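For this view, one protein chain was removed and the others were kept in their places.
Letters A and B mark the chains in the order given here, with residues in each chain numbered from 1 onward.
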Amino acid sequence: MHLILDAIITGVLSGGIYVLMALGLTLIFGVMDIINVGQGALVILGAYLSYLLQQQLHIDLFVGLLITMPVMFALGVGLEIAFVRPIRWERTTLSILVTFAIALLIQGALSLGFSSNLVQMHAWYVDRSFQIGGFYLAWVYVFDFLLSVVLVIGLYLLLNRTKFGAGLRASMQNRTAAELVGIDVERVSAITFGIGVALAAAGGMAYGATSAFNPNSQYDLISRLLAIIILGGMGSLRGAVVAGLGMLVIEDVTSVVWSPVWATTVFYMLLVAVLVFRPQGIFGQLAGRRQ
Amino acid sequence: MKVLRPASLLVLLALAVTFPLLFPNPAVEQVAVLTLMFAAAVTAWNAFSGYSGYISIGHAAYFGIGSYAVAILCQDWHVPGGWLPFLLLPLAGLIAVVFAIPMGWVALRTRRHTFVIVTIAMFFIMQLMAYNLRSVTNGSRGMSLPIPVHWSGAFYDIPFYYVGLAVLLLALLVSWWIRNSKYGLGLLAIRDDEDRARGLGVRTGPFKLTAFVTAAFFFGMVGGLHAYFVESIFPSFAFDPLNDLMVALMAFLGGLGTLAGPVLGAVILVPAQQYFTIEFGKPGFYLMIYGAMFLAIILLLPQGIIPALRARFQRSEALAGPLRGADADGAGGAALAGDGEAERGGGPA
Partner (left out) sequence: MSLLQATAVRKAFGGVVALDGCSITVEKGSLTGLIGPNGSGKTTLFNVMTGYEAVDDGEVAFDGKRITNAAPERVFQLGIGRTFQLTRIFPRLTVLENMHVAAQRQGLGGLFGRWSSSKEHARALELLEFVGLTRLEDVPARNLSYGQKKLLEFAYVLVAEPQVILLDEPAGGVNPTMIRYLTERIRALNELGVTFLMVEHNMEFVMGLCDRVVVMNHGVTIADGEPEAVRNDPRVLEAYLGA
């Protein structure tokens, strides 16, 4: 029982990290109808950047975000304009191939730059734990979770209290209509992509602080993230939050109750099980019958 | 569509059959074997994804299943190296089918966009299973396949070549047959407007699933063949996400929805891939080259080669009626501007 509680708490805390990464992904899909399969690679890139800043310039991981997030935001905008915007035909499918290609480019570059040795970031809050209840938890988990909360709230405010956010939400609901009322949908798309990648940067730092990683980790990450957003409903921000937390909690509990080996498989089985009954995910919408 | 006359088809066939005799270089033959395998897989993939429009970036899962099926069968049934393992290929295909039916059914319930992701997720599930089901698959230690000790170095590639060619021809036959049947028409209609097709009585569910499963069958066979060819398999290798991407890319490059496109795509990209792997051995480097290559192909040649060629031929033919432009059929193209506006040019043609 104790262990289960432990697992639930760990699940929620690490779930926050995945939520951060998944939000970017689902946001991009919601606005642009494209699936950024490179999100995993971008997360790892963010992780390496944070690592670099810390190693070379001794900048604290969290403080480093003030640099990595804007940089990755710019990268995201650049990628969208250069590689995604030109796709005119079969946007969704081709965007998958394009972003996969970008992922390979990033992975390749990182492999060249950093070798495939596992990297682990260190800081006082990574190495030290505090005691809660009857078990120990590294401080970093709490900080990461707080980071997620802050960014999620920030995103919420951006979406619901700013003019840009209104434009973004409008584009999500109906691109054409948004264009007709004067919203520069292309600009919104580029910025959204940038936001998604900036969130990946944050997620990368958070992820890298809690797990060892190497360029190859992008596959494991992206498959989890995709599973999360499908489960939550593609394009649904609420869904990303619920599914992210839920999946991680269930995985961690399974790890404790059954076996760590099967925990990850259960993660995906859950996805399949939900799809059997609700193909649109928890908060997704069924494609209505067209006119 | 008839890009090649029957006579040129025969010539190509003759060339394919005599290829190993014309080019006895083992390195070349090896690339040729891989090309044939991929060509078969891409042709089958196209018969599902190209015709129905449901892009599956996860069919490589069935490749992996086929690989392990042959490995496990050879192990359990003590099959010796030589010609016998080839007989297991159809069985590997069927085993892949057994997995494909439920997986396809679940995946096809989702929207087209979600479908793509679900296939990716399912691919990773299978990869995980390969790692975790250690008692069956030997986990990350991998499995080895029987080695045909009687086949000397120079001869080794030859049987694989012809078996690969046979599989490819079978895949082409099936793909051609589908294209010209009522069933295939239904798939194409699904691609264009699924709801409308359903409303007209096209049985979309069974149609899609059948095509999905057929593609899986061929992937299973190719997976088994490949495993036997390389003599050992590992989870990360049998279930390699790059395979998924390569297959899709070859189909897009050649022309999605066409018959010759997949083969053309494979003939171009497999040797290119092999070349890059050898020349730029350092892992990071060749990943970057792949990535760059993919980007270039997708952004510059979105329709694929065959449709672009076809468009060029059609442009020179006289066209009746108020036609907009000679966009080739079979692989999409820019949507017509002017839809929804009042008709110009008078009444019916």
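In this section, a residue touches a chain if its C-beta (ideal position, glycine included) is under 8 Å from a C-beta of that chain, and two chains touch if they have at least 3 such contacts.
Just so it is clear, the model here is predicted, and its values are computed rather than measured.
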| item | value |
| --- | --- |
| Among B:62, B:183 or B:294, residue touching the chain not depicted | B:183 |
| Listed residues B:196, B:282 or B:312, member touching the removed chain | B:196 |
| Those residues of subunit B which, in the complete complex, touch the missing chain | 177, 180-186, 188-189, 191-193, 195-202, 319-325, 327, 329-330, 332, 335-336, 338-349 |
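One rule holds in what follows: only the chains that are shown with their structure count from here on.
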| item | value |
| --- | --- |
| Computed distance of Cα centres, subunit B from subunit A, in Å | 31 |
| Subunit A residues touching subunit B - in the complex, by the definition given at the top | 29, 33, 35, 37, 83, 86-90, 92-94, 96-98, 100-113, 116, 215, 219, 223, 226-227, 229-230, 234, 261-262, 264-265, 268-269, 271-272, 275-276, 279-281, 284, 286-287, 289-290 |
| Residues of subunit B touching subunit A in the complex | 55, 57, 106-107, 109-114, 116-118, 120-122, 124-125, 128-129, 132, 195, 241, 245, 248-249, 252, 282-295, 298-299, 302-303, 332-334 |
